[in-house]
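Presented below is the structure to which this report refers.
Apart from one protein chain that is not included, each protein chain of the complex appears where it belongs.
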Amino acid sequence: MKFGLPISLVMHLGFIFGGLLIWNTSMSPLRDVEIIPLDLVTVSDITNVKPTQKKPDPEPVEDEPEIETAEVPTESPEGELLADEPPDEEPNVEPEPQSMDDFLDSFSKSVDQARKDNPDANRQAVLGSEIADRTVQGVGNQDGNTVDPIQYLQATMMNCYKVDTGAKDYQSLRVEVRVNLSRDGDIKDLKVLNEMQILASSNNSWRAARDNVIFALNECAPYDKLPKTAYNTWKTLILNFQPTDES
Amino acid sequence: MKTRYILLGSIALTLSACASTPEVEEVVETEPVQQELPPPVVEPAPEPVVQAPPVVQEVYTGPPPGTAEHFKYVSGDDRVYFGYDRYDLSSQARDVLRKQSEWLNQYGQAIVVVGGNCDERGTREYNLALGARRADAVKAFLVSQGVNPSRITTVSYGKERPIAGESNEAAWALNRNAHSSVMVGGNTRS
Partner (left out) sequence: MLFRRSISVYILSLVIGLFMSVSMSMPAQAQLEVDITRGHTNPTPIAIPDFLNAHPETAQISKDMAKVIRDDLERSGLFAVLDPASYIEKQTDINYQPKFADWRLIKAKALVSGRIVRESENRLRVEFRLWDIYGGEQLDGLRFATTPDNWRRIAHKVSDSIYKRLTGESGYFDSRIVYISESGNKVNRKKRLAIMDQDGANPQFLLGGADLVLTPRFSPSTQTVTYLSWETGRSQVYLLDIETGRREILGNFPNLTMAPRFSPNGTKLIFSMSKGGNSDIYVMDLKSRSTQRLTTDPSIDTSPSFSPDGRKIVFNSDRGGSPQLYTMNANGSNVKRLSFGDGRYTTPVWSPRGDLIAFTKSLNGQFHIGVMGAADGKGERILDSSYMNEGPTWAPNGRVILFSREGRGANGRSSIWSIDLNGQNLLKVPTSGAASDPAWSPLLP
């Protein structure tokens, strides 16, 4: 790891500047929503009128749905950031989740934590938890050569891939993703292969399922327990997310 | 019916036959107290059964005739009871309703509201419909006994008007009923 520090520095700087460049565009404007106040009349015994056959007049509702696009402040973020964050010197504009150190840290923590958390995190059960335990333990052994990429990915995703079993026809919400990974298991790029099908569907839950998959892939990254010697076998992954029935 | 009266006539005198013709007994009993009451209009018994009562005459202590209380007193009950999810009338219920109809036929100005009730072992809307059935079963029977249908209104309270609050078979049995509540426009019938 001789080059670890310089590489890390270069990458950090790259991301910071990259972040500054895209900062303004990534800060999407707020959309406006106007609320129409609704008033209630409480009818007491005294004011209770006898039933009337009169039809209620349509209530004149004052609606002025102003939809103005809000501008995002365009001041230099740098100055603001320093001013806003006196106790913390570290720049907080870190637009992409690519700080590897952070990721490695949080990943190793999250794997450990996830294993600890899962048994008691439970308002709701983890689906298929026995399999998770078994395979995650195998992964935890860190014996690069013995990790089966498929089991590893399935076990890892179980901690990150949220299934919304309340969504309409949730078992049919298939999301197919192609992921290109770096040798370190970072996501280089990610493409939802059936994006068009999902966007064309009238089932909004499918879009949410797609988002959950992207969430999950980002959250579980980097996939650094994949055997490095077999990088070529997993540098491109096709992942088909489709929950089976709860059993 | 005929055989009943023949039979009745043959044993008539002393027994006054409270089970089969209770209305006769009741009315006669009340006569000494409320002289202005008309003689029973229904079932003009050919036998001189009316002669007998003076023998067994006692002082009438019931509610004032023609009142709602009197209706209940005379009929034995102002409610009839049903089986679970049933609206058919038991023979016991028919007996009570016969007395109710006789009273109604006697006090022709009274009107009656029949309210159908259910126990709590059913959901609200179904029970409203079931209560309506019970109320109507009572109305139909009263009409069959000669009460003018225009005098009878039916309502359903579903399970909203229980008379027993407990959650057990005895309470539920009491709450499955149709309640005849009479309204009398004063006691002064011509």
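Lettered A and B in written order, each chain numbered from 1.
In this section, a residue touches a chain if its C-beta (ideal position, glycine included) is under 8 Å from a C-beta of that chain, and two chains touch if they have at least 3 such contacts.
Values in this document were obtained by computation on a predicted structure and should not be read as measured data.
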Checklist outcome for this item: Logged for chain A, residues touching the omitted partner chain are 23, 26-49, 51-56, 59, 61, 66, 70, 72-73, 77, 80-81, 84-85, 90, 92-97, 99, 102, 106, 110, 113, 118, 121-128, 131-132, 149-150, 153-154, 157-169, 174, 178, 203-209, 211-212, 214-216, 218-219, 230-244
Checklist outcome for this item: Contact residues on chain B toward the hidden chain run 85, 87, 113, 120-126, 128-130, 132-137, 139-140, 153-158, 160, 162-167
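What we mean here is this: only the chains that are shown with their structure count from here on.
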Item to check | Intercentroid distance (Cα basis), chain B paired with chain A, Å | outcome: 73
